[in-house]
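Removed: one protein chain of the complex. Kept in place: all other protein chains.
Order of writing sets the chain letters: A, B and C. Residues in each chain are counted from 1.
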Amino acid sequence: MPQSLSLSAAAGPKRPSEWLRALFRRNEIALLLSLVALIVFFSLASDSFLTTRNITNVLGQASLAMVAGIGVGVLVISGEIDVSIGSLAGAVGIPLVVIMNMTGSLELGIAGALLLALCVGVVNGFLAAYIGINSLIVTLGSMFVIRGAVYLYTGQKAIPDDLMLESFYQIGNGRLFGAISYPALVAIVLLSAFIYLMRHRPFGRKLYAVGGNPEVARLAGYDVKRVKFIAFVICSLLAGISGILLSSRLGSAVHVAGLGFEFQVVAAVVLGGVSLAGGIGSLFGVALGVLILSFLANGLGMLNIATEWQLVTTGLIIIAAVAFDELKRRAK
Amino acid sequence: MSEITQPAKSGPVAGRLANNSQIVLLALLVVLCIGISLSAAQFYSVENVIAILRQCSLVLIVGAGMTMLLIAGEVDLSVGASLAFSGCVAMDVTNKTGSVFLGALAGILFGGLVGLFNGLVVTRLKVNSLIATIATMMILQGGVFLYTREAVQNKHQQPAFTDISTGYLGPIPLPVIIAAAVFACAYVALRYTTLGRYIYAVGANAKAARLSGRRPEQLKLLVFVVTGLLAGLTGLILASLMNTGQPTAGRGFELTVIAAVILGGTSLLGGRGTLLGTLLGVLILKVIDNGIIILRWDQNLQMIVPGVVIVLATYLDLVRRRADAR
Amino acid sequence: MHADATIDEPAVATIDPAMEMTGIGKRFPGVLALENVGLTLEPGKVHALMGENGAGKSTLIKILAGVYQKDAGAIRIGGVETDLRSPRDALRQGIKVVFQEIALISEFTVAENIFIEEYPVNGVGSISWKTIRRDAAALFERIGFNVDPAAKVGDLPVSQQQMVEIARALAHEARIVVMDEPTSSLTPNEVALLFGVIRRLASLGIAVVYVSHKLDEIFEIADTVTVLRDGRRISTKPVGEHTHDSLIQDMIGRRIENLFPRSRGVARDDVVVKVEGLSTDSKLKDVSFEARAGEVLGFFGLMGAGRTELAKAIVGYDPIKTGRITIAGQPLSPHNTRTGVSLGIGLLSEDRKTEGLMLELPVLQNASLASLEQFARAGFVDEKREKSAVQAFVDRFRIKTPGLGQQIKNLSGGNQQKVLLARWLMRGLKVIVVDEPTRGIDVGAKSEIFALIDQLAAQGLAVIMMTSEMPELLGLSDRIAVMAEGRITATMSRDDATQEKILNAAIA
Partner (left out) sequence: AAEMPKKIGYVTNYATHEWYQNVIKGMQDRAQQLGIELEVRDANLDVNKQVSAAEDFMSRGVDVLIITPVNEEGVVPLVRRAKEEGLPLVLEGNPVKGMTTMVAICDYDTGYHAGVEAGKYAKGHLGGVAKVMNVGLPLLSATVLRSNGFMDGLKTEIPDATMVHDLDGGGNPDRALEISAAALAQNSDINIIYGINDSSSQGGLQAWKASGRSQDGLLVVGTGGEGLGFINMMNTEPSYQIEAAMFPEKVGFTAIDAAVKLFNDEEVPQHIVSPTTPMIGSDGWKQYYSVDGTTRTINWDAVNAVQPAEQCMKTAADL
């Protein structure tokens, strides 16, 4: 009797504290705190920051990097990388708009865009996973090739949406119930789906295993090449979806769209705690990384800070956030 | 790397070369040069060769540092922004002091300081070097406009400043001499000195290196500083070539450098790579770039062709190595 | 489906023999690893595989596991000729392997690692984490291993990781279970538990392959012994036909006169290492001891007693909280291996792969890492001298490698260990700390390493040896320190030491 009493007494208060400790052990907590700190700071510093309109704006803006970031996150967790996503996100606009102009159908345009993304993913994945060429090299190559092909095809001119389709305008610029923008909706749905996949589906765990230690994964009977190949395809498809949203936001296929996008996304993914060595990190972290960078850009703008100072501040905050995360990890 | 990985016996030169992972690149380079020459004789005119070498020298100088950095297991994406800033500093200090020497020194040292900053952030704060140097790139891009809103002109029209890039030593342009000297020093350091060995060791297994009495942080810091100094030197040469300090220069330069280094076979995971490979990588990329203009091809191919070549060369090397392993 | 199946009821109806390999050949660049090797496994029997380091044991096992493809020969499983093209094929055939190198995902929990081959899923295909945790705990309880299923594998010491590996092989149905040196970092207690499990597996009709360098274990557990040497099969005999000596004779082709040679005299009086009041944040509490020139000081302890941590602290690798370390009268600045090495103290780590080997680099550079300055003039490496010095060690230690240029990742575990030992011996040291120096090393090499340690002590070095092997401890040490929970609980001279006294102190 006394024994069981003492047991329950120990178990009672232990639960919440255990839970809290578990939460603090997670690497995302530092990011979450950084994000909250940023939001509090900007809310105090600028009147126009914490308005419904601005917050929904930022979430909409963040969603492009978020969608692509999920894909890159999945791929980096599997131990590979893709730097061609910026070129691809820009390139998918072309089949999208060209097919739309030809057929008048948004659906066919989107199908064309996704088909292009699929092809790029298949080629990247084939060369990197099956042939075994280092993925940075492969995707650096496709980054140049895709962008160059876009320039060649368009003669370095944007392709306008001649029919001015309302549905095309809406997917990137419209809002559900006037509050939440469609891109944000897409990002939230995809994020939830992929967080579930990574945590609770065997395939998600295979991605972690393959990235964490490919040799071990092979010994456990995984088809490592296939898993990585699929990760490439996922990454390209998500970059393609991001590119479709971008294209709608721009109302056209712009040949320079997505320039430098890969840097932003990879920076957000790494900021989010995903290790470039593979096997470590979470998509929740990626989402936080993207949000931090988006809120930072927006907030600094709201404070009317000059571009040059914005760049300097963003750089310093990135270093501070990652260093903080690292110090916390070491203190553990 | 491969020279070092060779079995202890030192075979005949031809044998060693054939075994070497640079053979694919060398063959590629030769094919490219012959191909372009056949369709456009201007390719091997003295003027063009000099123009190519001058361009190569800029990439090679930074590439030498970047190769060492990748071997040590780190990377620096801030070199493009750093070289723009260094060029402005070099020009500005030249203007203010009237001394080209002081200006040059200031530019190079500035680059070194950037390298020191990167190195400290990476080794002390333990920030992943990819993200740390992306951040530094942003800081520098912003910082250079806080430093100067406009391109810094060669106010006193000092000819010595432009001579740094357009001068000759005998028939050879100065930047090429500088690049050759940098390359030779880096090559010897990496290949024949204890320092070079430790750089490989740190990249291959930092814990083992530490247990053996090395300080991985110090070594990495050193390589960051060297890379920074070389970026500063390149910034100086570029500023001299343009006769101005241009705050917007160097956009995308880091990608060219990294593309050349990995084309040369250096591993991103650390512990593997050679400077000879980097040299060939630089030459191939710049010959392609030049050849497309000489052949009057569509300039958009200047993106597509290198993209294909990087993948192709890596693939061929892979095939060669797999055949070797059999 | 899970643990219960393997342990408690026969998994697969068995046919005689369970598996037959004939004429197996395997060549690596520069090495003929296996040549015409045959192996027949019978259900319900434990088949031991023995041989020197580099004899080809792991290679044979990897072919059985589908990791490597055989160049020649045939594999028949249950009478049917089978091609094992990938680990997946082997797993499907019910072949479960505990590999010599630990094969776990360090970021995953223990429980997840155990079910990594096939996650239990619920109706909609989601992983059932509850089942995983529950079954893993149940499995450990059944085996008797004491590992926290919720711990992250990367946080665990090697020994616990090894238990996880073993548990994983038992989590699913199996018809052949292969263990490649599973006990190299287990305590005697755990070895006993493992043997219990193996006997149970055998009684269920499962064929077990067992690789170990520990002769006693072979005599205890094996039914049949196959000995490999230089990639060829030397003999296959029932264990009863072997004696210690005959087994060693088969393995190394010669006899070992004395496993623990002793050429050194009494230790000198000069204290080379002095540790006073050493504590660290994590484990060590007020550790003090001295080691003298010319002696071997053996540290014994159960797993997690703190020996590895002590080793890392005294060479300056890990930070310390309080305390003082002096090497030959000079204070060692803590958390600074540079002064440690220059004062003449070096550590042979227990974790070869992550703290010792530069896997991608050749043998040459792995060997000369700590002593490069000796071959350098004005910072330039004299490669000729370097090569001849390394070659001398390769010859002396009989390191099996096609050349100094071979990447070290291609060497067998034992040979890798020899290279790492050479790394330190090439540099003249005053003190060498060896942490589990003979983990995964064959008897022949072991006796060489023991001889070496003895010689080093005779030359005036202080040798600090962390070991879990009682014979090694008793055979080699001049004095013995026993650790438990981060403290030294007893110190005794060899003459006073008995197994009982030591174990008592270790449990305290």
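The definition used in the following text is that contacts are C-beta pairs under 8 Å (C-beta built on N, C-alpha and C of every residue); 3 or more make two chains touch, one makes a residue touch a chain.
Not measured: the values here are computed from a predicted model.
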item	value
Which displayed chains the hidden chain touches across the whole complex	A, B
Touching residue (missing chain; options B:Ser78, B:Thr227, B:Asn290 or B:Thr314)	B:Asn290
Among A:Gln61, A:Asn134, A:Ser236 or A:Thr313, residue touching the chain not depicted	A:Gln61
Touch with the omitted chain, as defined above, among A:Ala193, A:Val256, A:Ala277 or A:Leu327	A:Val256
Contact residue for the chain not shown (choose from B:Val79, B:Ala249, B:Leu263 or B:Leu276)	B:Ala249
Touching the absent chain when the full complex is considered, from A:Gly172, A:Gly279 or A:Gly315	A:Gly172
Interface with the undisplayed chain - residues on chain A	48, 51, 53-54, 57, 60-61, 64, 155-161, 169, 172-173, 246, 248-252, 254-261, 297-298, 301-302, 304, 306-308, 310
Hidden partner interface residues of chain B, rising order	40, 42, 45, 47-48, 50-52, 54-55, 141, 145, 149-151, 153-154, 157, 162, 165-166, 238, 241-244, 246-251, 253, 289-290, 293-294, 296, 299-300
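Here is the rule we go by: only the chains that are shown with their structure count from here on.
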item	value
Chain pair showing more contacts of the two, B-C and A-B	A-B
Centre-of-Cα separation between chain C and chain B, whole angstrom	44
Rounded Å distance between chain A and chain B, as computed from the means of their C-alpha atoms	31
Per-residue multi-chain contacts in chain C, two or more chains	none
In the complex with chain B, residue positions of chain A that touch it	127, 131-134, 136-138, 140-145, 147-149, 151-152, 156, 263, 266-267, 270-271, 275-276, 307-316, 318-319, 322-323, 326-327, 330
Residue ranges of chain B in contact with chain A within the complex	121, 125-128, 130-132, 134-139, 141-146, 255, 258-259, 262-263, 267-268, 298, 300-304, 306-308, 310-311, 314-315, 318
Of chain C, residues touching chain B in the complex	29, 315, 317, 337-338, 340-342, 346-347, 349, 354-362, 364-365, 368-370, 372-373, 376, 379-381, 383, 387, 391, 402-407, 423
